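If you scroll down you'll find the structure; I have some questions about it.
Apart from one protein chain that is not included, each protein chain of the complex appears where it belongs.
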Amino acid sequence: MAAVYFTQNVLGAFLLDEEGKRLAESLAPFKTNEIIDYLIDLEEGKVTQQAREVLEKAKSMGFNEVVVETIEDGKIASSLGLTPRVDVRASVISRFRERLQDLAVELGLCSSKDEFYTKLHEISLELSRRKLRKEAQKRDLLAIQAIRAIDDIDKTINLYVSRLREWYSIHFPELDELVKDHHDYARIVYELGDRENISYEKLKRLGFSEELSTKISEASRKSIGADLSDFDIEYIKTLAGIILDLYELRETLEGYIDAVMKEVSPNVTAIVGSKLGARLLSLAGSLENLAKLPASTIQVLGAEKALFRALRTGGKPPKHGVIFQYPAIHKSPRWQRGKIARALAAKLAIAAKIDFYTGRFVGDKLVKELQERIEEVKKLYAKPPAKK
Amino acid sequence: MAAVYFTQNVLGAFLLDEEGKRLAESLAPFKTNEIIDYLIDLEEGKVTQQAREVLEKAKSMGFNEVVVETIEDGKIASSLGLTPRVDVRASVISRFRERLQDLAVELGLCSSKDEFYTKLHEISLELSRRKLRKEAQKRDLLAIQAIRAIDDIDKTINLYVSRLREWYSIHFPELDELVKDHHDYARIVYELGDRENISYEKLKRLGFSEELSTKISEASRKSIGADLSDFDIEYIKTLAGIILDLYELRETLEGYIDAVMKEVSPNVTAIVGSKLGARLLSLAGSLENLAKLPASTIQVLGAEKALFRALRTGGKPPKHGVIFQYPAIHKSPRWQRGKIARALAAKLAIAAKIDFYTGRFVGDKLVKELQERIEEVKKLYAKPPAKK
Amino acid sequence: MSEVVAIKPHEKYYGVYVVELEDGSMRLATKNLVPGHRVYGERLFRYENVEYREWNMYRSKLAGALANGLSEQPIRESDSILYLGVATGTTASHISDIIGLKGRIYGVEFAPRVMREFVALADVRKNLYPILADARKPQLYRHVVELVDGVYADIAQPEQASVVADNADYFLKHNGYLLLAIKARSIDVTKEPSEVYRREIETLKNRGFEIVDVVHLEPYDKDHAMVYARFKR
Partner (left out) sequence: MSEVVAIKPHEKYYGVYVVELEDGSMRLATKNLVPGHRVYGERLFRYENVEYREWNMYRSKLAGALANGLSEQPIRESDSILYLGVATGTTASHISDIIGLKGRIYGVEFAPRVMREFVALADVRKNLYPILADARKPQLYRHVVELVDGVYADIAQPEQASVVADNADYFLKHNGYLLLAIKARSIDVTKEPSEVYRREIETLKNRGFEIVDVVHLEPYDKDHAMVYARFKR
């Protein structure tokens, strides 16, 4: 009887003949949340349902011996009553591996090779994060410190920019009114410095609009500000420079929070993004605390003052705390907000629990359910309630 | 009759014979405050008292013609009734110039050549600053902005260091207690990062004492903090890095304030230093405002709250505002402080007026007088007043 | 900092650029796949509207090998590569620049402390596929790695040649290339580097590799050599 080959990969379990033709197959669940569990089972040498199906089929087709690539697969085969033969360089299997991406399309798991790779990329990231999570020590606290550092930076940037505006206004007072954006203001001072150095072309090169570039360069020519030495300008530029450094640090920390949150709290992050997620952790104090809070408390996290006032005075309790930053809440009409906030808080409570207790990724599902509920709210309460 | 040579320089006016021997001389006032005026007169081609004396002497010695180096000196000679002959390369005069430093000692103006050069350095700085002052536009406002920026930095450094301490304490909580100095704390985090990287040798190399280095390195080995990835540590270090940048900017701005204050307000600076001087300008709003304030107001600048409270309640008015930072005030016994503050404020009022209206440097004199008054106070009021 | 005078494709090496600076010095560089982003603090250069990243010979052994005249740079656009010991991704990021978005690097790294950084990099560079695993056990990641065009290995372990060969058996195409940084002294401190190379190279030959070139990495790296080989299944 001809040899038959058994192999498992990200697409599922397969039985192949000597030509590499598929004799039997059982596909893996090709969705991020489920496939991670599947791949972890494979890595741990567990007998997956897929392997079982395919090997039972082999038996029913009358095969007693299967060729496998690894001792691990061999064990699985023998646990199901087959005789394995291990051949690490089995060319049938390596040729099969070469066609993985085509097969994914052929089997209808993806619509194109590119989609397969995009999915595989996502899977490899999430799988690595899941494993890293076990190594993580207090990483929720790190995300909390990072988001608080961002808040500190925001506070001080304002202070520094006010100082910079006052200082540079000795030289070019008209700029203060013309450039309201703090970051842009600091960039102009840092990059161009002396008012005489400001020109339409240079402003355009810094990415400003034609209109603004014209206005600023004209104003610089007619400025009533004092002429300053290069020496003096240099120090004003130093302050502008550190402001730009702070903006850069802020961006760096946002990237960091993103990386940490995806690892430490992937489901909360999937729902509200890494920054709002980190704020929730910060308000709760830790992921463990957040996981233990009821949805009703999560809903008003960050609105403690308003809540206590309501309790004291018997007034209306707040409908939402920091989750107000979630676009579907603050962009919705007033009368829908409470309902959306409740739905969001409920999902967040579930997400935090999963993040803390299991670490499985079910973000796709949670997001989908939340979207459905929000659409439902928008449909059911499209009109403002009648005044009582 | 042999030729006679007339020349003027930083030491005074001189009449020389063909051998370079001094026939007559009239020395310049070799003190910073007065010599600047003298040198400006020379530069402007004015007939100084010294030139007049020496040239009168030449006439009385029977000379009708003098050899001079410049047309300017020629004009002076002829205005005093002598016939000048201009010889730019007059070797008698250039040989005389070569011996300037020796002559300063010979004439008893300095005790050594080194002292002469130190003095000349001081003079060249002050002369340049005096001329720059005329070109200065609103430089007092620049010093004010710089000192305010320093205050802003001080405020935010505290905020950032608190954040850094909280953040890094996840990893190495024991360090918070061991290193109270903020700058040192930030340096350790930035330079060494991971606790495992901390050692006695490295701490010593950073300039810490043997005792502290031992304590910190031992604590790092026994720390109860969480193990963190290099990845996480890297971001904490970034925050520490910007804190160090802020310390550096602070130092840079102090240097800048020093340069500006010496030019814009040399007399106030001579009395209280550039930083306290800038604070006084900042509180008054400008040098012009400060120059117009009576001494009694300067005395309580920065203590407006206490002053208004006193006026409202009829209580005791404050004895000193920001000038309390002047060491002779806060280091003196309580009962002497009011008197020293009054003396200091009086000198500051004079200094600010001179700085604003003339720009002449009389700081040496003002400082000397103030010192004398302080010593007097300390002698007259050595004991606390008897309780009433 | 000196300004850029010109940037040209390297005359010998595919995908590599030569940056000429105002002070007369030359730098290696690759086109930045993600403009504006640095990976390990390297300098960014803009020239004729394209951004390049300096490829530091002291930080990346592959750059060191090229600077020392390796006979060829075998990596091509769209290649798939298995990278054993990818660490934080310094070298991988330049290979990522060369293979472009149609290529893939499966980056295997065992140390979580280091892997974390590579995961963050892979989040931005879509052609990096992180694999937190032990390179000595390829059977544990065989499920997620395809058959690749090349293997790059920088693993400081004894018997690195065997580890690489085990991986090649599973994942490397016939005629696929191998770039192996041998950290000679970490294998056996008692023997001269040259002997260690010989023994490791012997192992590679026995396991189906044909050696194309070997260059030492001094002065950029004192303990390593780079082996360039082809795999015959």
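Residue numbering begins at 1 within each chain, and the chains themselves are lettered A, B and C in the order written.
Methods note: a residue touches a chain if its C-beta (ideal position, glycine included) is under 8 Å from a C-beta of that chain, and two chains touch if they have at least 3 such contacts.
As the structure is a computational prediction, the values presented were derived from the model and not from experiment.
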Quick one: which shown chains sit in contact with the chain that's not drawn? A, B, C
Touching the absent chain when the full complex is considered, from B:88, B:206 or B:382: B:88
Any idea which of B:3, B:47 or B:120 touches the chain not displayed? B:120
With respect to the chain omitted from the figure, which of A:17, A:151 or A:230 is a touching residue? A:230
Touching the missing chain, which residues of chain B? 8-10, 39, 42-43, 69-72, 88-89, 91, 94, 97-98, 100-101, 117-118, 120-121, 123-125, 127-129, 131-132, 135, 255-256, 258-259, 262-263
What residues on chain C make contact with the chain left out of this view? 2, 22-25, 57-58, 219
Hidden partner sits against chain A at residues 229-232, 234
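The rule we apply is simple: only the chains that are shown with their structure count from here on.
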When the C-alpha atoms of chain A and chain B are each averaged to a single point, how far apart are the two points in Å? 55
Distance between the CA centroids of chain A and chain C (whole Å) is 29
Residues touching two or more other chains, restricted to chain B: which are they? 231-232
Which residue numbers or ranges of chain C touch two or more of the other chains? 112-113, 116, 120
